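A single protein chain has been omitted from the complex, and every remaining protein chain is retained in its original position.
We just call them A and B in the order they show up, numbering each chain from 1.
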Amino acid sequence: MSDTNNKVIVKIQRGTAEKQEIASFDVPLHSNQTVLDLVSWVQQNEDPTLSYRFACRVGMCGSCAMMVNGVPRWTCRTHISKVLHRGEITIAPLQNLPVIKDLAVDMDPFFDKWIAAEGVHHSGRTRDDDIEMVDETSASRLEANSGIECINCSVCYAACDTVRNNPDFLGPAALQRAWTLLNDVKDEGRQRILDAVSGKGGCHNCHSIGSCTAFCPNELDPMSAIAGLKRETAKHFWQGGKSC
Amino acid sequence: MLNLRLYMLQRITALLMAPLVLGHIAVMIYAIQGGLTAAEILGRTKGSVAWFAFYGLFVVAISIHGAIGMRVVMYEWAGFKGKWLEAFTYSLGFFLLIIGARAVWAVTFA
Partner (left out) sequence: MKHLNTSKTSKAHPLWLSHILHRLSGIGLSLFLPFHFLILALAMTNPDRLDQFLQITESPAVKFAEFGLVFLLAIHMFGGLRLMALEWLPWRPAQKTLAAFAVSMSFFIAGIFFLKAI
């Protein structure tokens, strides 16, 4: 697949929620390029009207997440040698989220579900109370720690087939956060979390397809976190808890 | 689209059926040897409380399990929602229960 013209054919899905089309650009090929480099080149040299997001460009913030050849990835951390196919790359906005324009999607549904899953800290103590001590070696703390590095990039949400087919489903990131809080001794919203993840969009809709875990750029494991929620809610079921 | 209750029903009927499935396959492997006839089947099952209980339980479990499973498929792949989804789930469940119970009756006490 030698590139005699030393260029890459970059196909980008453009447009709005109502109307989309594929635009094709010839981008110069260099030995060290990321997919984000390609998109930036197009916007800076070919078409300044191309809309896209990035921030840190070093793989820490998650802003640059897009679909690359049908796979959700951080574009700043995707070397083109990994995704170049016969001199071509196809880039599209993250799946499962409404398109605002071109490669920029509306993140609101993602964050709304984060809140709906009770992925917010539920505090009970005041400044006048003793500080709740966290045992870093306890099983529950280790479980919580394995999920707290989530930076809300939405790659797992975009990868999930169940999110796509089930609009109510809260999604891997939101449910993983709920799981970390359930395991956090400082969080006093246990019942609220269990109720929030037991409704019609809750953890029980997860089919353990595992695309979330397969594609998380931080190597987190939302699938196992959701399995944990299933165990906890099942225990609760037998104890006469919520049976919706 | 499942909540906790439907999820638990699905899992419990699944566990219930695991030994029933293995038993059924074992019986089938035995029964098909030397060809299968109505007389041979009935000779085994007619008047048997044990077979009635075994397959009766199987039918109840599969009616629930199948209806909930297909509910998810109709929701995720065919876009059924709201009261249509509920109607489908209950209809399939009762349909399987009725024709299944009829089949069990047919080979035991009919």
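Rule of thumb we're sticking to: a contact is a pair of C-beta atoms (placed from the backbone, for glycine too) under 8 Å apart; a residue touches a chain by one contact, two chains touch by 3 or more.
Since the model is a prediction, treat every value here as computed from it, not as a measurement.
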Omitted-chain contact residue, chosen from A:Ile148, A:Val185 or A:Ala214: A:Ala214
Contact with the hidden chain only, please: which chain A residues? 67, 69-72, 159, 161, 164-165, 207-211, 214-215, 224, 227, 230-231, 234
To test your reading of the contact rule: which positions on chain B touch the chain that is missing from view? 11, 14-15, 17-18, 21, 25, 28-29, 32-33, 35-39, 41-42, 62, 66, 69-70, 73, 76-79, 92, 95-96, 99-100, 102-103, 105-107, 110
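Heads up, the rule we're going with is that only the chains that are shown with their structure count from here on.
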CA centre of chain A versus CA centre of chain B: separation in Å? 39
Quick check on the complex: what are the chain A residues that touch chain B? 162, 165-166, 168, 198-202, 204-205, 230, 233-234, 237, 242-244
Residue positions on chain B within touch of chain A in the complex are 1-8, 11, 72, 75-77
